[in-house]
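A single protein chain has been omitted; all remaining protein chains appear in their positions.
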Amino acid sequence: MNVLTVFLITAGALMAIGVFGILTRSNIIKILLSINILQTGVNLLLIALGYRDGGAAPIITSQVSSAVAMVDPLPQALVLTSIVIAFGTTAVGLVICLNYYMTHKSLDVHTFGNEEREHQQKEVVD
Amino acid sequence: MKNRYQSLIDIAGLIIVGIAVYLVGTALTDTSVAGKGMNSADFKQRVSYRYVIKSVEPSAKMEVKWGESGYEESSANIVTSIVVNYRGFDTLGEVLVLFASSAAVSLLILKRVPKKTFPPTQIMTSSVPLVNLLVFILGSFIILHGHLTPGGGFPGGAIIASGVILMALVFKKAFRPQMYLMLESIAGMGILIAGLLGLMYGESFLKDFFPAGQIGELFSSYFAMILYTLIGIKVAVEISNIGFHFISESKGEEAV
Partner (left out) sequence: MKGLNATLFLILPLITAFLLPLGALVHKRFGKMLNLATYGIGIGLGITMLIPTLLTGGAVLNMGGWPAPYGISLYLGPLALCSGIVIYLIALLIEINDINKSRTTYYHLLFNLFVFASIAMVMTTDIFNLFVMMEIGSIAVAGMASSANMRMGSRGGFKYIVMSGLVSMLMLAAIGLLYSATGTLNIAHLASRTADVLNPSFALIVGLGILFALFFEMEQFPFNSWIPEIYEGSSSSFTAALAGIGGIAGTAVLGRIVFTLLQDGYLFYGTFAKLSAVIFTVAIASIVIGEIAALNEKNLKRTLGYSSVAQFGLILAAFACGGSNGALAGIYLALSHTVAKPALLFIAGYFTRVSGSGDWRDMKGIGRKFPLLAGAFIAASLSIMGVPLFFGFWGKFELLQVLLKSGVFGAVAFGAVLFGSIFEGIYLLRIGHSFFVQTSKENMTRYQPKGTLLTAVPVLILVALIVFLGVYPQSIVRSFERIAADLVDKAQYVKFVLPTAALLPPGGGL
């Protein structure tokens, strides 16, 4: 049970929790939170796949030159991008949730019975 | 209201996710079948090895040491060299993701009548100016030292944005959309101009056309510093823009 295995199992658990939340929750904020948990799990998976036992941080310092064994820097760059993407989608998701709440007056994703009212209201978009 | 079938849905979800985890887990860790599996690429065979030893061009491979100069890429932080230089186009894409989400929030936000608002407390009004001083200094430090220490434009910009949002919570300062739009545009055009200058002097878009500096010095990698400064400004402006929209929306004030 080395460090790498712990990271991978944690990442897998986070991804599973996220997917479970997306499939089963009915509150829209909880669904957004589950997406975030899934994104965190995937980020952890990516970094864990670059891990190397005894590796140093990939920064050249006065004690560390390029001859020292370093962990893989590329997944770290990928995760930087992925975190920012997660932030972007969460921000847009929250605004859409706000609009959803203001028009449906409920945070439940299964708002039955609204379609009929809409067709009667003749609210058309061209 | 609780859905009657909620427990059934939960159990169904657990079964589906459980089966998926089992199948994926056994598939990924199966070592009895021939062929490469997870985590099987040797570190020296990966593309990132060339980033560590800073020798994509097949010239003489020197060991990269602190204080030396003349390498093909002059930032000490290898992750920064990847983000800004080797895979700079992905960073441009990342900046555009933030740009798109800031624009989407501005497009979709509506005004609403608040039920109750709370004025800022005494602790906040007296401590925010002091805290913000530290926050802005820290944010600028992280942005400017992106090629020496972990961090860079994105975390630094986010830190500065958190300071700006604290100010917005405390002061009744009016949010001037014009200034933010202008800053965003100018920083974005700055990034594109840097890229086009690379095309002019270096034959490729986003090429680092500055001479190589000494690894470990503050003014070694000009390209990383310029790009990260522009990115830091852009990120700070966009995140605080999103924050402002949410704050002013909840107060019932006119959003942009």
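So that you can tell them apart, the chains are marked A and B in the order they are listed, and the count of residues begins at 1 in each.
Please note the rule applied: a contact is a pair of C-beta atoms (placed from the backbone, for glycine too) under 8 Å apart; a residue touches a chain by one contact, two chains touch by 3 or more.
Nothing here was measured: the structure is a model prediction, and the numbers come from that model.
Student: Who touches the missing chain here, B:85, B:221 or B:240?
Tutor: Per the contact definition at the top, the residue touching the missing chain is B:85.
Student: Pick out the residues on chain A that sit against the missing chain.
Tutor: 15, 18-19, 22, 28, 31-32, 35, 38-39, 42, 45-46, 49-50, 74-75, 78, 81-82, 85, 88-89, 92-93, 96-97, 99-100, 102-104, 109, 114, 118-119, 122-126
Student: Which residues does chain B use to touch the chain missing from this display?
Tutor: Residues touching the hidden chain, for chain B, are 24, 26-28, 30, 33-42, 44-51, 56-58, 85-90, 93-94, 96-97, 99-101, 103-104, 106-108, 110, 178, 181-182, 184-186, 188-189, 192, 195-196, 198-200, 202-208.
Operating definition for what follows: only the chains that are shown with their structure count from here on.
Student: From the C-alpha centre of chain A to that of chain B, how far is it in Å?
Tutor: Roughly 15 Å separates the two chain centres.
Student: Can you check the complex and tell me which residues of chain B touch chain A?
Tutor: So the residues of chain B touching chain A come out as 1, 3, 6, 9-10, 12-14, 16-17, 20-21, 25, 38-39, 43, 46-48, 51-54, 63-67, 76-79, 82-83, 87, 90-91, 93-94, 97-98, 100-102, 104-105, 108-110, 112, 148-150, 152, 154, 215-216, 239, 242, 245-246, 249.
Student: Provide the residue numbers of chain A that touch chain B in the complex, in ascending order.
Tutor: It comes out as residues 4, 12, 16, 19-20, 23-24, 26, 49-50, 52, 57-62, 64-67, 69-70, 72-74, 76-77, 80-81, 83-85, 87-89, 91-92, 94-96, 98-99, 102, 108, 110.
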